[in-house]
Each structure stands twice: as structure tokens, then as C-alpha cells.
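Note that this complex is displayed minus one protein chain, with the remaining chains in position.
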Amino acid sequence: MDYFAGVDIGSTMTKVVIMGEEEVVISLVRVTTPEQRKLANKVMEEALEKASLSFDEITYVIATGYGRINVAFADKQITEISCHARGVASLIPAVKTIIDIGGQDSKGIKLSGGKVVGFVMNDKCAAGTGRFLEITARALGVKLEEIGELSLTARNPAEISNTCTVFAEQEVINKLAGGVPLNDILAGLHQAIASRIASLVSRLGIEREVMVTGGGAKNVGLVKALESKLDLPVLIPPDPLLTGAIGAALLGRDLVKKAKNEGLPVTKRQRSLEEVKFFA
Amino acid sequence: MPRQKDCFVGVDIGSAFSKAVVIVANQIVSYSVIPSGANYRRAAERVIKDALAKLNFSLERVVSLVATGYGAKNVPSATQVVTDITCQAKGTFHLFPSVRTVIDIGDMFSWVIKLDSEGRAISFLNSGKCAGGSGRVLQVIAHVLQVRLEEIGGLSLKSSKRIEFNTGCAVFAETEAISRIAEGSLKEDVLAGLHRALAAQIQSLAERLGVEEDCAVVGGGAKDTGLVRSLEEALGLRLLVPEEPQTVAAFGAALIASEGAG
Partner (left out) sequence: MAEQKWPEKYPVEGKRGRKYGTVAAMRVAPMVKAAIGGAVEAKAQGKAIAYCFIESNYDEIIRAMDIVPMWTENYAGICGAKRDTQRFLDKADSLGFSRSLCTYATCGLGFDAWREELGSMPPEAPWGGQARPDVMLSSGQIICDPRNKWYQAVQQFMPDVPVYNCAALWPLYEDDIDRREVEPYYVKYLAEDLRGLVRFLEEHLHGKMDWDRLWEVIKLADETTDLHAECRELRKAVPTPMDTGDAMNTMVPQAFMMGTQEAHDFYRDLRDELKYKVERGLGVIPEEKYRLIWPGGLPSWFALMDFNYFWSKGAVFPVESTYNELVYPARELDLPRTDDPLEYMAWRWMRRQTYWWDKARKRPGSEPDVEKLITWIEEYKIDGVVIHEAYSCRSWHVGLLWQVNQLAKIYKPIPVLILKEDRKEVEYRELPSLVLESDMIDISSYSEAETRAKIDAFIETLESIKSRKVEV
């Protein structure tokens, strides 16, 4: 039995998926810490233990995400664009547009026949990423997990005029101090970020079906706001954080299958799962 | 027996810090700096009280009070509100009459102000809609590296290895600093790299207006000796820095208060 692993090291969360020929055996989500080489090893070890597998039983490992070069034991590194696309295609083949809202970036990926035909990314400016909501939520004294639901109770969404996260933070503090209801401010924030993301992705030409992945997909307020801006229904995968890692594992499986069909060896890099010391 | 009125107060309510300066005969006799928090009115009341308390003065001794800064309209006892541009110009020029360009590094904005030989602001520009060119990034980095804000300057001057910072965003600077540390870079090198990046943004702003010597740096950001050094290198000139750069606008406001009464 072949096993395939996908390791997705995002700027905020690290995800590991181990799958067999057909099904996912184990998946893990952990917070990304600065020492990513150590982290990658630790999370992999944890996943293997939970799945009762040894590292040698893993036929192929693909690493993806912002920190993919820090996965020393990977056989291959593939960009998150390709991995997300593969992961989403396996869940719902009808998806043509993926909107991935991560902790520190947001992306739009266009698919045609399951293949990536275009993508756009914002990773230069914190506005339009999960950070925007994280920072403003903290300034308002609300837990990140609660902002989505709260925002949906708003009567009169506030207008947030500042684009920059730093200025928006100041603006919401002022608004709160000025008596604007918390849920109205949250609604305004969600609309602002949805607007920015919609604007980014519309450069690709948005076609149904649209799927939202990443941490942002777990925010029901953000999802609703996006649906409103796009004027389209939006699909959410059962585990929005895992599409990249699932896609990575599947790509590993695809590669191995192809090699076997053509009678070629599955090239593996010299690697092992050992304690990593980082460079001085 | 009621004391006569003999002092003037200037109050600068900034987005991060509130400052009050008390002057008698145009000399600073006391000042106070406190975080502004979310309630500017309360911050104003507290910082004024604090500055006066250091002298054992009561509010009755204040002839008049001028307010400035982002939250100026929240100062209850203000006789007048004057823009922070005019107050920075006034305060800096009083301290250094040779100054013709003022660089003010605040929490959300950096300003470059040109003065005429009577200390008036005859043209000015700010860093605009992105917080990347302002002092906010210094607070973020200090927090992330777990260094006290007052110490980042001194620490950065110990840097011996040059690192390039890639991001212009004040928010992402945090992530970049974290990654650098994770790669094994030293805190002082990361700080120096950040200072260089910020100095480059401010330099670009200053050169749009044209820098004329002497040039002074004021505002909270000027307390960062590492940033000042980076700016000097970027601009290619020596910069004048007041002893208490964060209070210069409040000082200017107090001077304006004293002129108004004359």
C-alpha cells in the first residue's frame, strides 16, 4: 500500500495530510512557528504517530506553501497555486475559480479542465488578507473566531474609509469610542476586505463554480460578504485549511502513478526525517 | 491666596501618544507623555493634569492652552486648535533657528516640512495612505523582537551585518522580522535593516519636497537613534535632533499660546 504526504507550510498555519490510494488517513493543523525546519519535522512526526505509520512507508512527500523550502524531507516542492487547484479539483471538479484567503496573502486561481490557467496574488499589502481582520478584531477586543457571526447581526454596516490596515485599525478604534455598534463596525470591515478580494480576483474573470479556501473560508461573515460582492453563491470545502495539503498529497500520488505506468523509477531525493539544526 | 496666571500649555494628542508641555517665559518647565489609548478626551485631561502636577500647579495658573494633533478637537480646555504642521515648525524653529527642513516621524504619518527664515511652514508633504513610511513599524518590531521601544535605536547601532528588508508594509514587517530571526539573524541586524528600509521611504518623501539645510528630525521616531543614523546616511547630511523630540509639537503649541496672549 502506497502512502502519500502533503505538507503545506503557510504563513500562519502548517497543515499535513497523509493519504492512501483513495482516502485521507490523517490530517493535522498546527500554528506555524518561526523555526520552520524544526516545525516541519515535528508536525510530520506527530502525523505519522497518529496514523501509526513510519516515515519509510510514505512513498512520496510533496511540500507546498510559503515555507515549502524548509521541508528538508520532501521529495518535491510545488507551489501552492498548483496544489490548491489539485485539491479543489478532487473535491468539486466543477469549480472554475478559487479564492484562497490566507493569513498573510490572498489569491485568485482560475481553472479550466482542472488545470490552472491564471492566478493573481496579493502579498505586498496586509489589507485584503487575514491579517486585516486579525488586527482590527484585536483592536476591537473581539475574538477572531467570533467576528464573522457577530458581523452578520449588523443593522447598519459602517463605512471604513481607510485602505491601510494600520489606519483602519485606528479608524475602528475611533468609531467604537464614538459609539458605533460593534457589529456594524465588524460588518463594515468584512465588506471592506470582501471588496478588496473581489476586486483582486475579478481580474481573472470570475466564473462559476467559485470556491473559497483558506482560513478566510471559516469566517461566515466574510463568506457572506464575498457572495454579496460577487453576486454569486460560493462553495466551501469541508476542511478549508486542508485543500493545499490534500492537493500536494494527490500530486504526489499522480506522480507515482505516472512513473509506475511508464515503468520508470519514482525518483526520490536523499532525505530522512531527523532532527534538523539550522545554519549559524 | 490665588496665584496669578503665569504659564502656557501646549497639548498634542497623537494617535499613539499624547503630550503636554508647560512653559513659563518661553522655557519648558515641565512636560508629560502618555499613551493616547482609545479615549482622546480622557488622555488629554490626564496628560495636562500630569504635566501640571509635576510643578504642583493647578489649571488656574494656565493663561491659555493650545491643542494640536490628530485628536486635538477632544481637548476640553483649549483656547485654540492649531495644525500640527504649524506647531512642529514653531517648536523646531524655536530650538534651532537655523533649521529650514523638518522631518516629523509620527505614529501613522511622516511629514516633511519646509520652513522660511521666520520659521513658517511654507510647504509640506506627508507619507500618504500607507503606514509603511511612518513610525508604526518601529512599535511593531519592538514588540515582535521583545525589545523595549526606547532601546531599539541603541541596539541597532551594534549591527555588523547588512540585511535587506523586502517589505514596505508595516504589518508584514513583523513577519519578515520573525523569519529573519528564524533564519538565525541577530536582532541588531534585523533592526538595522528595518531602519534602512524606513529611512529610504522617508528620504524619498523628503526629496520630493527638496531638502534644505539645516534639517531636523522630530516626533516619536526621532528618539530612535538608529533610525536617525540611517536617515543621515540616506540623506547625506547631519540631522539636528532636539533633546525631547516627541514633545516639539506640544512645545510649539505652547509657544503659540503665549504669543496669542501678548
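Which chain is which? They are A and B, in the order written, and residues in each are numbered from 1.
Keep in mind that, in the parts below, contacts are C-beta pairs under 8 Å (C-beta built on N, C-alpha and C of every residue); 3 or more make two chains touch, one makes a residue touch a chain.
These numbers were taken from a predicted model, which means no experiment stands behind them.
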item: Of B:Asn39, B:Thr83 or B:Thr225, the residue in touch with the unshown chain; value: B:Thr83
item: Which of B:Ala67, B:Ala121 or B:Val137 contacts the chain that the document leaves out; value: B:Ala121
item: Absent-chain interface as seen on chain A, which is shown; value: 161, 163, 199, 202-203, 205
item: Interface with the unshown chain - residue positions in chain B; value: 82-86, 97, 116-118, 120-126, 128-129, 208, 210
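The rule we apply is simple: only the chains that are shown with their structure count from here on.
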item: Whole-Å gap separating chain A and chain B, where each centre is the average of the chain's CA atoms; value: 39
item: Touching residues (chain side chain B, partner chain A) in the complex; value: 15, 38-40, 108, 129-131, 134, 136, 167-172, 175, 178-179, 181-184
item: Touching residues on chain A, where the partner in the complex is chain B; value: 11, 34-36, 104, 123-126, 131, 135, 162-167, 170, 173-174, 176-177, 278-280
